[in-house]
Each structure stands twice: as structure tokens, then as C-alpha cells.
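What follows is a set of notes on a single structure, which appears directly below.
Note that one protein chain is taken out, while the other chains of the complex remain in position.
Letters are used for the chains, namely A and B, taken in the order the chains are written, and counting of residues starts over at 1 for each.
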Amino acid sequence: MAKKEKITASGPKKKYGTLLTVLFTIISLLWISPIFVVILNSFKRKAYIFKNPFGISNVPITRGYDRWVKGVEKTFVGFLNYTNAINKTGFFKAFGYSLFITVASVALIVLCCSMCAWYITRVHNKATKVIYLLCLFSMIVPFQMVMFTLSKFANMLHLSNPVGIVIVYLGFGAGLAIFMFTGFVKSIPLEIEEAAMIDGCTPIQTYFQVVFPIMKPTAITVAILDAMWIWNDYLLPSLVLNVNKYKTVQIAVQNLKQSYGQIDWGAMMAVLVLAIIPIVIFYIFAQKYIIEGVMSGAVKG
Amino acid sequence: MKKKVLSMAICTAMVAGMLAACGGGSSQGAAAPAATDSGAAAPAATANAGSGRVYVLNQKPESADAWTAIAKTYTEQTGVPVEVKTAAAGTYATELQSEMAKSEAPTIFNVGNTSSAQTWNDYTYDLKDSSIYEHLSDKSLCIEYDGKIASVANCYECYGIIYNKTIVEDYCTMDGAVISSPDDIKDLDTLIKVAEDINSKVDAINEEFGYELTGAFASAGLDDGSSWRFSGHLANMPLYYEFLDDGVDPILAGEAEIDGTYLDNYKKVWDLYVSTSSADPKTLNSGALNAESELGMEEAVFYQNGDWEFAPLTNPENGYLVTADDLSMLPIYFGVDDANEGLCVGTESMWAVNAKASQEDIDASLAFLDWMITSDEGRKCMTEDMGLSCPFDTFTGDFASKNPFGAEATELMNEGKTSVAWAFNATPNVDDWRAGVVAALTAYTDGTGDWEAVKTAFVDGWAEQWKLAEEAAAE
Partner (left out) sequence: MEKAIKRYWPVFVLPTMAAFIIGFIAPFIYGIFLSFCKFTTVVDWKWVGIKNYTRIFFVNGKLDTTFIHSLWYTALFTVVTVLIINVVAFAIAMALTKGIKGTNFFRTSFFLPNLIGGIVLSYIWLMIFNSVLANYSKTIVSTQWYAFWGLVIVVCWQQIGYMMIIYIAGIQNIPGDMIEAAKIDGANNWQMLRDVIIPSLMPTITICTFLTLTNGFKLFDQNLALTGGNPGKMSQLLALNIYDTMYGTTGWQGVGQAKAVIFFILVAIISVIQNKLTTSKEVQA
């Protein structure tokens, strides 16, 4: 902190700082401008999206204000694209499935993997060592390696539904989560747990009353990283889920393209906006945790 | 130490159990859906139902709900349990493979083309004496293989060149129009003349009749969502005529090597599509174009596609300007036998009955299919809920196709024209072959490649993929 003050306090640096502020304001607005372009186009008739993606009228203003306004009227379709998109993709249902799958998977991963990590760190034998090494190993295996067999096994075990896929996510996400949790457990002094055990706590009580609360920072990191992964995952759910019945948001978006026909770009713009808005809202509220999660995740990963 | 061994043993046992589940535990998979359906069946069980069971493996995700509903109705009426399972889009072949391996295998499944009939030859029950074959109004709409009627079409679709009749009629009233009525378009050369003339007069037509035309033909998009119209449907034309010349019988069987005899005609039609459309030939693969909307918004007059386009074009939710009365369909005139050519009529949706099922199940399945095409509930389900045009003589009156394009196909047939069969159903490794043709066609159209490359992709690609497919099937 002291360092920062020193830098900003000196005279010439301040001018330099204002310049940087202006420069970065421009850059960062440009950086997120694609999102605004999509929002703008989501209100336009699909035929006009590609004709003038950055304007709101199909007639340039140089050709007179009246014609320009007429152009706007012709281009603007209100919420038509949104109703189309919601009907075509079943967006709200897809959103519900995505939300359920993400929340349930993350909760399960955090709970089960932290327990597993604690156990394999505290119990030293060959089995726990093997588990740890397998977890490390699973982190370097790309999904393509298991995608075919995993999706077929999931299908056979009746996991092709939003509840079943949670188990698949636990299995495929266990490697990284256990790795991160074990890294943290190693730093927890044994004395605390021993004290609890001496007080008569069973290992389960010890774990939930003593260990898990200490692990909270890592749990948040794991939760953030896995939530980002699962919410945005396309390939795994598209292969594992019975996509006739259950679509996640990513699948719904991609399906707009895959049906036999050309993309309805109006509906596409609308569904993109619908997909982005919840993320932005979540980001605004959980920004601190997300950024910290990414920072500490990287240091350990 | 003991515990350690135990936990390892359990892990091993689990792996082993899982692998076993993959090998033999399939009964569990088939039993579950059966249980849900038989629940409804049990109380209504009647004597004539016998012990037969029906299991439909449905191919079309869009009609999954209709199938489930009609299965329930049938079970309520007859007590015969009917299960329906719908494969996810694009997974029918693999789904069928895994379901057939189970003890409670599907009794009714889809065999849509000859290569599939070849694969499933041991499983297809000869439908020669069945009610569905008897009622089939166009006997070519079935697959004959190995001396058997392997499968019978349950619907048919047609495609050609959809056009806006009203605009063409308006155009005909203009001075210097090359035709006097849309009915004058009876061959490729006339179509070219008309399209070129309309294309050169779009401003005058817009001025006089208040349309928003930008070109005669709707854009010929070469993106994934549209390229199949040309690598599949248009490519059918040269394939069909070549197979006809070579005496391929049945025509849907195809042949291992093709010469591309009619590729010059293919080029002529393709050039027509591109040159009389307002789309930039260099950006046809952008995915930004939407040919349906161009026809719908009266920006284009002609649009090669099928009868399934009728619903989206006239659906008020899409907000298009065209109405049902504006729409009509022309055959894809190809300059070969235009005088006798009808629309391209065919289907890949065909019922086959599992010959390896027990006799009771086979009888129950045949009875169910008969009920589907003769009872009011079954027919209503097929025409209204599934929206199909059905090729059975029982579908008259209220159950006749309500799709005007389908009606057009019938009309042309009645005039004595020959419907063009879906020869492209014989395409080996469809996706790969089409990808090659589309890539070459794209390069040709945007000026970076030549027509020779299209020919190579079409002809050599066909032979190569055919060989690969044979090889894959042989092992």
C-alpha cells in the first residue's frame, strides 16, 4: 500500500496517471463493446442485422433525418426476437437446468472432494497415495479421451439427466478439486484436529466443525473455478444429457444453429443477450470472490 | 492393512461391475421404460391382446411427444403395451445399434435407405403381406432388399423450387415479360430466362408493385445451415439421372462409382442460383444469409427447398409477408427430361419390423401399425400432430395432406409426370462427401477455385467414400 502511494503522489506521475486513465477507459469500453453491439442488434429485424450491425437504422443519417427515422422504424422490432428466441430454444427451461446442474455439481464437488482430500492427506497408506496420484493424472487427460466412453457409460447407468450429470461432473471434476484441497489441508496444523478429537469428536464431527470452516477460502476458489467451468461447458452435457429433454443454455444456443436451416440471427442475438445478462449480474455481485478465486486458483494450479 | 486391501478390492469390484454392466447388464436399460408403460397397460389387459409387446424406436425428435401420446391411447384401447423411445438428433444409427443388442429390442424401427437395409438385413421382417404395404399408394415408397419388403414409408416429403406465384404473375403483366403466366415455366431454359429478366428488372418491379425484391433467387448460402440444399438436394438431380441411365435398380441403392455425366447441368443450375441472386458470391458461406426470410419478406421470388418450409413461411410468428396463396413449387428443371419431370418425392422415414422379435411381438407390432394408418386416432396423430403427408390410400378426406406443396406433387403425378426419387439417399458417408463438394463449390463460386475441382470432389469423392463405407461395413 505504501508503495502505491509513493508512486501516485509524485507530480509528473499524476499527469501520466490521468493519461493512462483516459486511455484505459477507452480501451476497456472498446473491450466490452461487442456485448453492446449484440444488445443493439437483438432489437433489430433479423434481415437488417448484417446490413448495418453498428447502426440503428438501415438508412444512413446523411440521407436526411426523416428517412433515417423511417429506417429505424423498419429496423426496430421491439422484443420480437426475444419472444422468438425464448420459444425456439426453451430458454427459461434451459436456464433452469443450467442453474440446477451448476449449483448441484459445485456443491457436491466442494463437499465430497474436500472430505476426500482431508482423508487422503491425513491417512497415509498406499491406497490414499494411489488416489492422489490418480487425481493428479486425471488433470492432464483431455476430455476428448473419455468423451465417447463416458457418455455411453453415463447413458447405461441412467445418468443422462440433470441429476445424473451431477455425478458425472463430480467424477470428472474430482481431480482438480482434490488436488487443490489437499494442497490446503497440508497447511492446516494437526494440533487443531487432534484437540477436537481428544474432546471426543468423531472424525465426521471434527471434519464439519473444525476442518471444513478452515478450508472455506479454498472451497470458494474451487467453487468459483468449477462454476465457471460447468456453467460454460458445452461438450460434456451435449454428449451426456438426453438433449431431447434437457438442454443447458450452451446447448440451447448451439442448437439454434444445428437445426436444419439457417441461423435466425435475430433470435440468436436475443438468446446471446439472455445468456450474458445473468452472468454479468452475478459477476457484479460476486466480483471480489471471483477475482480472488482465480488468483489463488492459479497459484495452486 | 486389511482395510486397505478391502477398499482396493471394492474399487476393483466397482470397475469390474461397471464393465460388466456395459457387457451384459443391458436388460436393466430396457426394463426401465417398459415398466413405466406397462403400468398403464396392466389393468386394461384384454384377451385378444395376447402377450405381444410393441417397442417403437422413433427417429424424429420433433414427433416424440406425439408418439408418446398415441402409444398411450393405443394401450388404453387395446391393452397392448407400447413403448416409445426417441433417439436424440443425429444418433439414430448408434442408438439402434445399442438397443438391438438388448434382450427387449425394438420391434418397430426405422430403415430409411438401402445401406441401412443391408446392415439390418437379418432383422427386417418381410412386409409384403402386411397391411401397411397393402395400403401404400405409391409402391416405390418402400425399400426392397434381398427379395423382401424391408421397410415401408410412413410419410413422404417433396422438394423443388418454391416460388412466389403472385410476384411472377405481376411480372407477367409487365411489358417485355418473357412469359405470360407462371405455367409457362416448363423447362430449365425458360426458368433461366425468367429469372434473369426478373433479376434485371427488380427496381421496375418494386416500383410498380411495391415489393422489396433484391434478386430473383434467394441467396444460395453455403454455410452448414444451407449448403445441404445443394450438396444434397440439388446434387440429387445429376445422381438420379445418371443412376437412371445406368439402370440402377432399385434407384435408391446407388452405385459404387459415378461418372458425373450431368454435372454440366448441375453447373448451369448452380450458376443460375448464384447469378440471379443479390447475395455476394464471395460470402455465401458466411452464415449471415437467410434465404427463407428473403422469400418470406418478398425480397426474392425463387427458393429451392422442400415442403417442410411451408409451415415456417406461413407461420404468423415469423412475421413474413408471403401468404399461403402466394406459394407454389416448381420441379428443379434440369435440362434432361424437363417435359416429364415432377417434384423430388421421397422420405427417409420408413417403418421396419424386427424379424428377430417373438411372433407375438411381430403380430402385435403389425397390428399397431395397421391401427396407426386406419383408425381415426392414428391418422389424426400422423397428419395433424406429426404434420406428415402420408402415402397410404387410407389418408383421404380430412386426412389428406394439408400442405399445398405436397398437393402440388400429387397434382404433377396425376398429370403423368415422374417424381424424381431421392437418389441422394445412396450417398456414402454423407457428411464427408458433402463437405468435400461444398468446399469445392465454395471455392468455385468465390473465384478461388475452378469447376474441375467440383467435379473431382463429386465424382472421385463419391468413389472414395463408397470404398471407405464398404470397408467400414465389411470388418
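We take it that contacts are C-beta pairs under 8 Å (C-beta built on N, C-alpha and C of every residue); 3 or more make two chains touch, one makes a residue touch a chain.
Everything numeric here is computed off the predicted structure, so don't read it as measured data.
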Contact with the hidden chain (one of A:Ala47, A:Val222 or A:Ala275): A:Ala275
Option from A:Ala174, A:Ala219 or A:Leu241 whose C-beta touches the chain left out: A:Ala174
Residues in subunit B touching the chain absent from view: 3, 7, 10-11, 14-15, 18-19, 22-23, 26, 90, 93-94, 97-98, 101, 223-224, 280, 282-283, 285-288, 429, 431-432, 435-436, 438-440, 442-443, 446, 448, 464, 467-469, 471-473, 475
Where the unshown chain meets subunit A, residue by residue: 2-5, 7-8, 17-18, 20-21, 24-25, 27-29, 31-32, 34-35, 37-38, 41, 49-50, 53, 112-113, 115-116, 118-120, 122-124, 131, 134-135, 138-150, 152-154, 156-157, 159, 167-175, 178, 190, 193-194, 197, 202-204, 207, 228, 231-235, 249-250, 253-254, 257, 265, 268-269, 272, 275-276, 279-280, 282-283, 287, 290-291, 294-295, 298-299, 301
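The criterion applied here is as follows: only the chains that are shown with their structure count from here on.
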Inter-centroid spacing, subunit B versus subunit A (mean Cα positions, whole Å): 38
Subunit B-facing residues of subunit A, complex: 46-47, 49-50, 77, 80, 83-84, 87, 125-127, 152-153, 156-158, 242-244, 257-258, 260-265
Footprint of subunit A on subunit B - complex, ascending: 4, 7-8, 18, 21-22, 25-26, 29, 32, 61, 64, 86, 88-89, 98, 221, 223-226, 228, 286-294, 297, 299, 312, 317-319
